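Every protein chain except one is present and positioned as in the full complex.
First chain written, first letter: the chains are A and B, and each begins at residue 1.
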Amino acid sequence: MTLRSYVVARLLLTIPMIMLLLTFVFLVIRVLPGDPASLHFEKQVDPQMLMEFKRTLGLDKPIEVQYLDYLAGLLRGDFGKSMQDFSPVSQQIFSAFPATLELAIFSTIIMILVGVVLGTQASRSYNSLQDHSIRVFGIASYAIPVFFLGEVMIMVFAIYLHLFPAGDRLYPGVTPMGLTFGTLHLETGLYTVDSILEGNLSKLVMSLRYLFLPSLTLGTVLSGIFIRLTRANMLETLQLDFVTAGRARGLRERTVVYGYALRNAFLPILTMMGLQFAALLAGAVLTETTFSWPGLGRYLVDRISFRDYTAIQGVVVFFGLLVAMVSLVVDVTYAYLDPRIRY
Amino acid sequence: MTNEKPEGRILIRFLPALTGLARRGLAGWAILIGSAIVAVVGVITVTSPWISPHDPIAINVGPILSPPSFEFPLGTNHLGQDMLSRVYCGGAIMFQVAIISVIVCLVVGVPVGLFASYAGGHIDQLASLVMDSIYAFPGLVLAIAIAAMLGPGVVNMALSIAVVYVPSYFRIVRSQVLTIKELPYVEAARMMGARRSAILFSYILPNVIASVAAVATINFADAILTAAGLTFVGLGLPVSIPDWGWDLTYGRRLLTSGAWWVITFPGIMVVLLALGFTLMGEGLSELLNPRLQK
Partner (left out) sequence: MKISLDKKAVTQMQGILIIAILIVVVGLGIYASLPPPAPMQPTATVTPTTRVSKGKLVIDWWYESSGHYPQSADQAAVFKAQLEKSGIVTVNLHAADWPSYKKNRDAEMMPVYVYGWYPDYLDPDDYVFPFLHSQGGGWLHMNYKNPKIDQLIEQARATSNPTTRNQLYEQVQKIMVEDAAIVPVFQSSAWAVTKPDIKGVVLDITQNMYYWLIECPRDTLIVGTTDSVETNLDVAEAYDFFGLNVVLNTGAGLVYIKPGSGAGPEDFLPGLATKWSSSSDGLTYTFDLRQGVKFSDGTEFDANAVKYSFDRSLSLYLPDSSQAGIGYKDIIKSVEVASKYQVVFRLKIPFSPFLSLMAFQGSFIVNPKNAPVDKPVNYVEGNARASNPNDLGPYLLTSWSRKAGKDYEMRYEVNPNYWGLADGYPKTKKIILRFYSDATALALAMKSGDIDMAFRQLTSTDIKSLQKDPTVKVWEGTGAFIQYVCFQQKIPPFDNPKVRQAIAAALNRKELVDTVFLGQAVPLYSMIPNGMAFHQDAYKALGDANITMLVNTLKELGYG
């Protein structure tokens, strides 16, 4: 199979997976006790009123019709309107997504930095105290509940030391505006990028300050896997001939390790990074709740408590597509970079 | 450690086995330390009704929100409950939820994995598709959805966690079965007319158990963390059951007024317990498969 047909096959496979996901969520949320219509009323008992309201939400139709209607809307690109405040779900998702994306990007950076550097160091000093402590750290960091670590960070750095803010993501009024060039307005929603586009250094610094604690928390907790992966791969690679050759030629140890060995061991790390990134995007719920980070995870949890069917379905489909896309890109990059692999 | 008598008297070998583990390097130590931590926490939990100085859910046993002191070594929370007693007793729920969810996972994931992958063909493909879809779904979100659906309760929480982790068991079992299925001696058995179930249980299962055990211990840790996470999002148990997850959740709100002790001590316990299981699991998987890559 060539690369092209592999990509096509994967893209096609995505469709039944999304369908399965959608069907599953569609049914599950309708089984949840309580429904979005009744949440709008405090004292209403008139069944006719309730029925009429259900009609405006489209909930009076039989479930198959609701399903097909939703599907038809999706194919048109319409995620429907929220059952809570009637504004378009796609708008809400796209206003929440950049926050999650930015958090994911910076957490990945920290995850990779911590994981790869520590893992490499551990592999260099095999079976030493440094190696063992790094390995223990790798395991321990995974065992800490992310929200507990987050709370400890908040407690120490925000409440006692006042070094970093305790949550939220900047406040309105200092939101970076991105680049405005005549009538062209470029705004990514990623505050760091937008402040650079705007050329505003203080906003950049502030965005980074707000980002620091949440990314550090999430990045630390997930770095354990990378520590172990890097260490294992590096241990193998460091024994290979070309590394010994490099050393024999008198290259500095650091060049040998980072320049030669790491580069070759990097491929599986890259794959894992891609997979973790997708998981980050999809599952930063706890971090977002702890740090009051207004991202998709928190949005989803809020919407579940509102039983906002359209919003929940929209987010799940969005997640599914995102994860499928990212894993596809990762797999293709892997296949591209490693000539040994062909599908 | 060498063993000249494979047939048994394993219990007599208990102590030598332990020291044997210690000599197996870091992995062995990990198992030992992990088990020790779990055992200690377990003992504390089991003896909690006798060693708790106060009833963990009795309100106003002490002044509201007082810092750690002689009388209340871990302080009191906003309802005047003794934190020490709550820390002692809070683990019971964690253990319950973790054990039930692991049992459910084993009972569901392992047989499904065995039969589906051994049968092969369409059954295998269908099972893989379903399991992969569940696996691809963000774990916590799925647990939240199911927990919201089932309502609060120990069994319900355990079930929602189990659903999230069944695919992991399925995958591990499946990868093992696929490998073993093709081995010569299995094929030989098949050709000699052994029944399918006999092959599964006598040949494949024992070799699968090792990997499953590794996954199961890590699953314990995950179950505990997910249970705490579910409570954090508001899907926990009624407040009449002492629960570390609840203290973690509520303790958040008390941080701004300086009451650090409500969230810290239960948090440390959760970390310890999860750490214990994780160490055991990692040590086990390292021992059984020294270059196991995730």
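Note that a contact is a pair of C-beta atoms (placed from the backbone, for glycine too) under 8 Å apart; a residue touches a chain by one contact, two chains touch by 3 or more.
Everything numeric in this text was worked out from a predicted model, so none of it was measured.
Undergrad: Taking the full complex into account, find the residue in B:Ser69, B:Gln125 or B:Ser202 that is in contact with the omitted chain.
TA: B:Ser202
Undergrad: Which residue among B:Ile218, B:Leu235 or B:Leu248 touches the omitted chain?
TA: B:Leu235
Undergrad: Could I get the residues of subunit B that touch the absent chain, sorted low to high?
TA: 1-3, 6, 10, 13-14, 17-18, 20-21, 31, 35, 38-39, 42-43, 45-49, 57-60, 64-65, 78-80, 89, 92, 95-96, 99, 148, 150-156, 189, 194, 198, 202-203, 206, 209-210, 213, 217, 234-241, 250, 252-259, 280, 284, 287-288
Undergrad: Mind pulling the subunit A residues that touch the left-out chain?
TA: With respect to the unshown chain, the touching residues of subunit A are 32-36, 38-46, 49-50, 52-53, 82, 84-87, 91-93, 95-96, 99, 158-159, 162, 165-168, 171-173, 292, 294-296, 298-299, 302-303, 305-307, 311.
Throughout what follows, only the chains that are shown with their structure count from here on.
Undergrad: Starting from the mean Cα coordinates of subunit A and subunit B, work out the distance between those two points in Å.
TA: About 25 Å separates the centre of subunit A from that of subunit B.
Undergrad: Looking at the complex, which residues from subunit A come into contact with subunit B?
TA: 16-17, 20-21, 24-25, 28-29, 31-33, 132, 135, 139-140, 142-145, 147-148, 151-152, 154-155, 159, 225, 228-229, 232, 268, 272, 279, 282-283, 285-286, 289-290, 297, 300-301, 304-305, 316, 319-320, 323-324
Undergrad: Would you tell me which residues of subunit B are touching subunit A in their complex?
TA: These residues of subunit B touch subunit A: 26, 30, 129-130, 132-133, 136-141, 144-146, 148-149, 151, 221, 225, 228-229, 232-234, 248, 251-252, 255-256, 258, 260, 263-264, 267, 270-271, 274-275, 277-279, 282, 291, 293-294.
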